[in-house]
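Take a look at this one; I'll ask things after.
A single protein chain has been removed from this complex, and every other one stays in its place.
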Amino acid sequence: MSSIPHDHAAGHGVDHEHAHHPGGIMRWITTTNHKDIGTLYLWFSFIMFLVGGVMALAIRAELFQPGLQLVEPEFFNQLNTVHGLVMIFGAIMPAAVGFANWQVPLMIGAPDMAFARMNNWSFWLLPFAAVLLLSSFIVPGGAASAGWTLYPPLSVQTGMGMDLTIFAVHIMGASSIMGSINIITTILNMRAPGMTMMKMPLFVWTWLITAYLLIAVMPVLAGAVTMLLTDRHFGTSFFNAAGGGDPVLFQHIFWFFGHPEVYIMILPSFGIVSTIIPAFARKPLFGYASMVYATGSIAILSFLVWAHHMFTVGMPAAGQVFFMYVTMLIAVPTAVKVFNWVATMWKGSMTFETPMLFAIGFIFMFTVGGFTGLVLSLVPVDIVLHDTYYVVAHFHYVLVAGSLFAFFGGIYYWLPKWSGRMYDETLGKWHFWTSFVFFNITFFPMHFLGLAGMPRRVPDYATQFTDWNEVASIGAFGFGLSQLIFLYAVLKAIRSGPPAPARPWEGSDTLDIRDPAAGELKRIYLKRNERLMMEHATRRERPVPAQRGANMRTALILLSIAVVLFGGVIAAGYSGGSTAGIGVLGFAIIGFLLVAILRNVRR
Amino acid sequence: MPGAGIPLLSAEPEFCVVSRRNDSLGSRWRWRVYASLCILSLGLALGFAALGAWMVLPYSALEMAVLYLAFRWIERHAADWERISVCGDRVIVERERAGTRTRREFNRYWTRVEVEEDAFNHSSRLKLWFAGQGVSFGDELPAGKRAIVARDLRRLLAAR
Partner (left out) sequence: MKRRGAMARGAMKSAHPLPKKMAGTAALVVALVPALAQAAKEYNLQAPVTPIATQIFDLHVYIMWICVVIFVGVFSVMFYSIFAHRKSKGHQAAQFHENTLVEVVWTVIPFLILVFMAVPATRTILAMKDTAVPDLTVKITGSQWKWSYDYLDHGFGYYSNLKTPVAQIEEGEPKGEHYLLEVDEPMVVPAGKKIRLLITSSDVIHAWFLPAAGVQQDAIPGFVRDDWMKFDKTGTFRGQCAKICGKEHGYMPIVVEVKSADDYAKWLAEHKKAALAAADDPNKTWDVKELIARGEKVYAANCASCHQPTGKGVAGAFPALDGSKVVTGPKDDQIKTVLNGVVRNGQPTAMVAWKSTLSDIDIAAVVTYTRNSWSNHTGEVIQPAEVKADRS
């Protein structure tokens, strides 16, 4: 990967120092330090963001005019597919893990991640996966071209690029699982004394829930793509109707992974925004507890809504109605979050440095994406918008203006702490405003295209869609170029930015921002920590109050309800078949076990 | 319980620092979390298996096995501790790792304190050197605290 020299030169603004370490690359390869690994994750994801971005620009260039000008339809489909996979598995998810690596130990007062060496492995799997995925373009038959959702039978039809993609997904999945095991064990077991669950910064909470979701659903993805592989090469018929399988079953499995995945990509962003807003409003987060509960509810609901991606497969009315209601319900905790952020800003003393601008941009546009999500949740409306550009607009509003904007905000917010140097505020503002404007120019018109009936994933379109496509393409190039400002701003900051003060943002109040690494030792939580850790061993240990637990119990109860509901839904969706009986029985047993455990917990 | 299992020093030390993991979750909750993940993950996998998609199951089982190993490691090391104390003319470094205890004694006047700063790697290690032998201390402490321990220790050892 070309990322290595890059990381090198830019990672820490110590390149001059680094010149004295001839074996420096090995240190990046072998590092077990959470900060280094966080940096590697973030640079890796930025490079993948540019790679995926170039693909997006190729797509937009082809769509600038009707007719085929630049790429063949087959190659267009490959670009579309790999753009999606690269952005999801290569850019957004690793970036979120990068933030976790940097911030989680600092925020909870842990010396490092729980499994430092596994942390290193989970990062270094990613470049290999990326190479596999991208090299599929040069094998005979080209890259996977069935869309990132890899629906069979189409995905069974394509060439060996599909196999490479499946392997890449496996490796990325393994990386994600290792990363999330690390994060979940760190957060649960390695908090400093006094850092109780309900005192954890929200970013840590969102990542705890994200890691939980990841552990729950990654095997589902791995199983789904393995079944594709065996259908392709080993004569199984999981998804082949001619052999007694069911192509729709893949969609159920895929989206059972895919919908929690959507929240995996957005929850860490919620955490970042919840860190930034109070800092620049100089006012505590309005409802900490309700934010935690809202995040938890979103996570639970995410297991119950997968079939809203499949309203057009022809499921029974009861199924459609159920999935519509549950999907609509997600609007409640999401609204609670937005209200909380706005209430945090209310009567604050706000300043608008770049992180705050990105956070406000996030709230504004994520809400647009949330509303279009609500529109799409209504089955009748979804029927005429499913697989159209309206959907494309919707998920780019939540993933680009949502996740990505929050990540940009997070980078600007923490860069002074990470690198010890300040970024250029003017460049940061330029980056925000150009991104904001061009983003909307690119994606807002796509709502109109979708409403007018333009399907997604087409290389060519009817002439009535021309105007908005031109606008979108122009916006896309503007948005792409705006990201070079970001690259320049970050490089400039870490190479030659002015030294950052120990506490770069006056409103910030979390543990990490007062990390002693930057010289400031006035810590809120750590003081207590210090007493406990450094006391003379001859003195009797004072007993630590046994609290914690109430929240965990609530979470478990909610979780069990989710699992039982899930069983019911599976049964409803497939009522009539004997499988339903097995499903109901299985879930009844699980439900019973859960209740038994919970009763035990109460005691 | 923090502090349980650490033997008392025979004499009142001049200086004593204990470095230990803070087992913030506790054994009982650790295995409850594990159980909840098992139920969720294996429950999903079994549900899919009932629908004919049994290939989720091996992955789920594998993942739960890895998670089990991780949790067991945490469990075994939850009670680890390290103590450095200065009593009279001895510097005593004791540690317990996964149930195994080791104890080293150095002569106070011949012990050197070193902090290996690694700016490139964002890390620092506190090391004691005595007669060509090195022993590190306080990897579980946050970097800032390690620096304080090093400063205090150095001052103390240089005092005589």
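Each chain gets a letter, A and B, in the order it is written, and its residues are counted from 1.
Rule of thumb we're sticking to: contacts are C-beta pairs under 8 Å (C-beta built on N, C-alpha and C of every residue); 3 or more make two chains touch, one makes a residue touch a chain.
Please read all numbers here as calculations on a predicted model, not as lab measurements.
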Chains in view that touch the one left out, judged over the entire complex: A
Of A:Y288, A:W418 or A:F432, the one touching the omitted chain in the full complex: A:Y288
Residue in contact with the excluded chain [from A:I29, A:M198, A:V342 or A:L487]: A:V342
Hidden partner chain, residues of chain A it touches: 66-69, 72-74, 77, 80, 140-142, 145-147, 151, 153-154, 156-157, 232-233, 235, 241-242, 246-248, 281-290, 312-314, 316-317, 320-321, 324-325, 328-329, 331-332, 335-336, 338-339, 342-352, 360, 363-364, 367-368, 371, 374-375, 378-381, 383-384, 386-388, 440, 444, 447-448, 451-453, 455, 457-464, 467-468, 507
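By our rule, only the chains that are shown with their structure count from here on.
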Between chain A and chain B, centroid-to-centroid distance (C-alpha), Å: 31
Interface residues, chain A side, partner chain B - complex: 12, 14, 17-18, 21, 24, 27, 31, 33, 35-36, 109-111, 114-115, 177-178, 181-182, 184-185, 188-193, 195, 212, 215-220, 222-224, 226-227, 230, 238, 245-246, 249, 252-253, 256, 515-517, 521, 526, 529-530, 532-538, 540-541, 543-544, 548-549, 552, 556, 559, 563, 566-567, 570, 574, 579, 582-583, 586-587, 590, 593-594, 597, 601
Residues of chain B touching chain A in the complex: 1-4, 6, 8-9, 12-13, 16-26, 29-30, 32-33, 35-37, 39-41, 43-48, 50-53, 55-60, 62-63, 66-67, 70-71, 73-74, 78, 83, 85, 119-123, 139-145, 147, 149
